[in-house]
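One protein chain is absent from this view; the other protein chains keep their places.
What follows is chain A.
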Amino acid sequence: MKNSEIWIAFVTILLREIRRFTRIWPQTLLPPAITMTLYFAIFGNLIGDRIGEMGGFSYMQYIIPGLIMMSVITNSYSNVASSFFSAKFQHSIQELLVSPTPNWVILVGYVLGGVARGLCVGLIVTVLSLFFTHLALQSLFLTVLVVCLTSIMFSLGGFVNAIYARSFDDVSIVPTFILTPLTYLGGVFYSIDLLPDFWQKMSMLNPVLYMVNAFRYGILGVSDINVYSALIIVSLFIVVLFWYGLRLLNQGKGIRN
């Protein structure tokens, strides 16, 4: 395929993904808006006032970056996982497989579809958070960079999940039993300084901790970890997951007999 044809194929996949999640907005965009509003109201307003300051900020301000990141992570992941698995399930993935679209374009198209939903939800949650408190952005560049990289990483994770999934249960197992615990234990609601030494060290094994803290650093300027190490770790995950996802696609794992 010529480069211009590859570009058209990529845009087609991306636009189809965006069309999909905007068409079913009550399932994709509305739930995180409601859930996060409840988090802001209950944890931020009601409970947060009793907790007091954390890291030099009100509890509401402290948890907002984590909650935005939590939305981005779960939505990026589940968008690709459910979209690709649905395409497998109803065999519409064959439309792509019979076409000359290269596998790496299929992968990038689906992943950026997940990123689009992640960023869309992230923006909605950010706007909602402004109804509860004000946020002084420390570094727009770092904030955007971290949110994009995180979204790419979890979209790739969702893709790998969808390749291996054989039922809709398999698509929901990882978000429920792995992603959610990692996110809750990834410093969304607390600083790891509050944890005993052992659990602080254990927390350092959680990749979500790095993303939440790097994002919080971009917005508030405070972090439990070194921001540059967070960027390196996320980038490494992206490279490994991209390579692995492409390998699975080339092998036809779960999609070709």
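Note that contacts are C-beta pairs under 8 Å (C-beta built on N, C-alpha and C of every residue); 3 or more make two chains touch, one makes a residue touch a chain; residues count from 1.
Heads up, the rule we're going with is that contacts and distances are computed from a predicted model.
This complex has a chain not shown, and the name its UniProt record holds, of "Transketolase, N-terminal subunit", "ABC transporter ATP-binding protein", "PadR family transcriptional regulator" or "HAD-IIIC family phosphatase", is "ABC transporter ATP-binding protein". When the whole complex is considered, the residue among A:R23, A:R166, A:K201 or A:R247 that touches the unshown chain is A:R23. Touch with the chain omitted from the figure is made, among A:M36, A:A87, A:L112 or A:I192, by A:A87. Which of A:P31, A:G55, A:P102 or A:G254 touches the hidden chain is settled by the complete complex: it is A:P102. Annotation for chain A: contacts to the undisplayed chain at residues 1-2, 4-6, 8-9, 11-13, 16, 19-20, 23, 87, 90-92, 94-102, 252, 256-257.
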